[in-house]
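A protein chain is absent from this complex, but the other protein chains hold their places.
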Amino acid sequence: MHVASERWYQWAAALFIGLCTLAAVFPLYYIIVNSLAPESELAQGVVIIPHRLTWAAYRVVLTDIRLLQALGISILRTAIGSLGALAFTTIGAYVLARKGMPGRKLFIFMVLITILFNGGMVPTYLVVAKTGLIDSIWALIVPLLVDSWGLLVIKQFFENMPESIDEAARIDGASELQFLLRIGIPVAKPALAAIGLFNAVGHWNAWFDAMLYLNNPAKYPLQLVLRNLLQGLDFLRQNGLEMSGSSFVRASGDGLKMAIVILGTLPILCVYPFLQKHFTKGIYLGAVKG
Amino acid sequence: MPGLLKKKLRRYFSLYLLFIPVLLYYFIYRWQPMFYAIILSFTKFSLRGGIFGSKWVGFANIQRLFASYDFTEVLLNTMEIALLRVVIGFIPPILLAILLHDLKYRGFVRVSQTLLYIPHFFSWVVVFGIAWAFFATGSGMVNHWLTSVGKEPIEFLMSPRLFRPLIIGTALWKELGWGTIIYLASLSTIDPGLYEAAAVDGAGPLRRIWHITLPELKPIMVFILTISMGSILYAGGEQILLFYNPATYGVGDVIDTWVYRRGLLDMDFSLASAAGLFQSCFGLLFVLAANKAARRFAGIGLW
Partner (left out) sequence: MRRVSLSVCLISLVCLLIALSTPGMSASNATVWYPPANTTDYSYDDMSQKYDIEFFSTFWIGRPIPQDNLWTAWLNKTFNINLTFTTGTPVGAKVKVRGITGDAPDIANLPPSEISDVLSLTSEGIMINDWRPYLKYLPTMSKMRLDPARRFVVTDDKNQILAMPKPTGNPENWCWFIRKDWLEKLHLSMPKTDTQLLNVLTAFAKKDPDGNGIADTYGITSNGSGLDIGGQIEALLPMYGDPDVRLVKGKVYTAQNERKKLLQFIQKLIKAGAIDPDWYTQNHDSLMKKLASQRFGLIYGPADWIGGLAVQHKLDYDWQKKWTPLYPVKGDNGRSGGKWLCQKAGPEAFLMVSVKAAKDTGKMKRIMHMLDALNFPNEGFWLVRYGVHSKGSMSETTKFMKYGDLLYLNWAGTIPFSNAKDLCLADFGNPWADARDNVVSGFSPEPDDKVTVIEEWTQTILNKIDRYATNNRALLPPAPVDIVAGYAKFRVQNEIAFIMGDKPWSEWNAYQAQALKIGYSKILAHYQVQLERMEKILNPSD
């Protein structure tokens, strides 16, 4: 019998999985702990298990106007951006799912092209400039209004709808829009939820488009502000003393930076269990895309 | 025929109407940039002429691209880093997926999975923040420990030697958990009867993996491998832009970062567009080739 080797294998597997899991979450734990540790402790050295916890860093973060502004911008772009993307993408998917529409194959082909091929950073920038979006928050939303990959996935869903529903609606005399709203969307709900969430996470995490298209620092979303802080290109005020960069020893506000990192990832963590369900479903649905 | 077409158009009229915003979007923000890319790549851009009024120079921009002292290095960096990502990132998710699938304590597995997927959802800025907290010279955890045991601190972010390991390492950390999903999906389709037969035959876990699990996974493994090769000209510019600086240009500067600097900071539109076009065209060729290879060797492709 091979109970022995099987048991050895099980233990080894558990160990390995445990280590990977630990590696995945320890950094997060470290950041959280550092954001909650008092500056005095941080000044002494590396903190892994703090002796005291304090909300001081979060209090500063949540009362700093600039950060609140950036947070607001992030929330705004995520909400409008992902809902808008969902709307546009769904419409596009629905239309292209309608077999028999003249030109359908051509349109699908052109959508496919955009997945494999893009204009590049400079041409896209020029287009955004020409459409007057520079230095506007809409530059963070409009260029992302249709998610091509998501479109194909949702289209698949619509195409898999049984013909009978289609016939029934047709007899009823429903218009395309009504059909989409009353029947299409409920049917495709799992795909919509997944794609919507994908887009929301993408929006929340985006910083490069903000860096490219926005001039006015007051309009920067949270991720960009965080990046500037981390790279010493910006500073935060704390008790009249500024802080930025890495060298400045613990007493200079590393806890604050950690708090902002957490802020940058908090909504995702909060929504996470909900996300996980829909995401794994989304993966099962669509093509292989990281 | 025209009559039939007319009837069809009328029938589908409301659909077309519905589709207009989407079509507009594609025209303006997807196809127009492609069009610009072609024009900009083959003209010498001048502000006075604008995009459409500048002088046509044919392949001069491409020539200038390869004549510039650093583009070849940048191209090599891109391919090397992309390759490293694929090679290093290939095995671990497979291994982890197999272990997750085989482990009997399902509760433990479920909890682990939940935790393992988390890093995937972090933004690269947050990942950089985490890397910074660990590796920064002044206050990073690692350097703090090093100095406390009397060693020299390591300048992780300024060291060319450590740059690629840092990039690949953090990328692996971020995507390991998530990468197991596709394999877990495949593993769940394996007929348990095969395992039972193997157990009866007296096969231990290692032999079971070698003779049953891996061959069953072969198609998906080959698929992932070949498709990853298709993106060899895209080396993760967003991540590198966050982590790099002039000290690490030599090993870390890739096409995307180079295009950003030359195109949008130095404003050499023609050159940067040519580089971008080069990347897109050859990138497309690579993906097509990869897809063909995947179909041939794995039986499945992207389409």
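Order as written gives the chain letters A and B; numbering starts at 1 within each chain.
Just so we're on the same page, contacts are C-beta pairs under 8 Å (C-beta built on N, C-alpha and C of every residue); 3 or more make two chains touch, one makes a residue touch a chain.
Please read all numbers here as calculations on a predicted model, not as lab measurements.
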(request) Can you work out which residue in A:Ser74, A:Thr89, A:Asn199 or A:Gln231 touches the chain that's missing from view? (result) A:Gln231
(message) With the missing chain put back, one of A:Leu22, A:Leu181, A:Ala218 or A:Cys270 would touch it. Which one?
(response) A:Ala218
(request) Please pick, from B:Ile91, B:Met267 or B:Leu288, the residue that touches the omitted chain in the full complex. (result) B:Met267
(request) List the residues of chain A that touch the chain left out of this view. (result) 43, 125-126, 129-130, 132, 134-135, 215-218, 231-235, 240-249, 251-252
(request) Identify the residues of chain B touching the omitted chain, counting contacts across the whole complex. (result) 46-48, 50-51, 68-70, 136-138, 155, 158-161, 245-247, 249-250, 261-262, 264-268
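Simple rule for what comes next: only the chains that are shown with their structure count from here on.
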(message) Can you compute the centre-to-centre distance for chain A and chain B, using the mean CA position of each chain? Integer Å is fine.
(response) 16
(message) Considering only the defined contacts, which chain B positions touch chain A in the complex?
(response) 5, 8-9, 12, 14-16, 18-19, 21-23, 25-26, 28-37, 40, 51, 95-96, 99-100, 102-105, 108-109, 111-112, 114-119, 121-126, 128-130, 132-134, 136-141, 144-145, 148, 173, 175-179, 181-182, 185, 199, 202-206, 223-224, 227, 238, 241-242, 256, 259-260, 263-264, 269, 272-273, 276-277, 279-281, 283-284, 287, 302-303
(request) Name, in rising order, each residue of chain A that touches chain B in their complex. (result) 2, 5-6, 9-10, 13-14, 16-18, 20-21, 23-25, 27-28, 30-31, 34, 45-46, 88, 91-92, 94-96, 98, 100-102, 107, 110-112, 114, 116-128, 131, 142-143, 145-146, 148, 175-177, 180, 201, 204-208, 212, 223-224, 226-227, 230-231, 245-250, 254, 257-258, 260-261, 264-265, 268-269, 272-273, 275-276, 279-280, 283-284, 287-288, 290
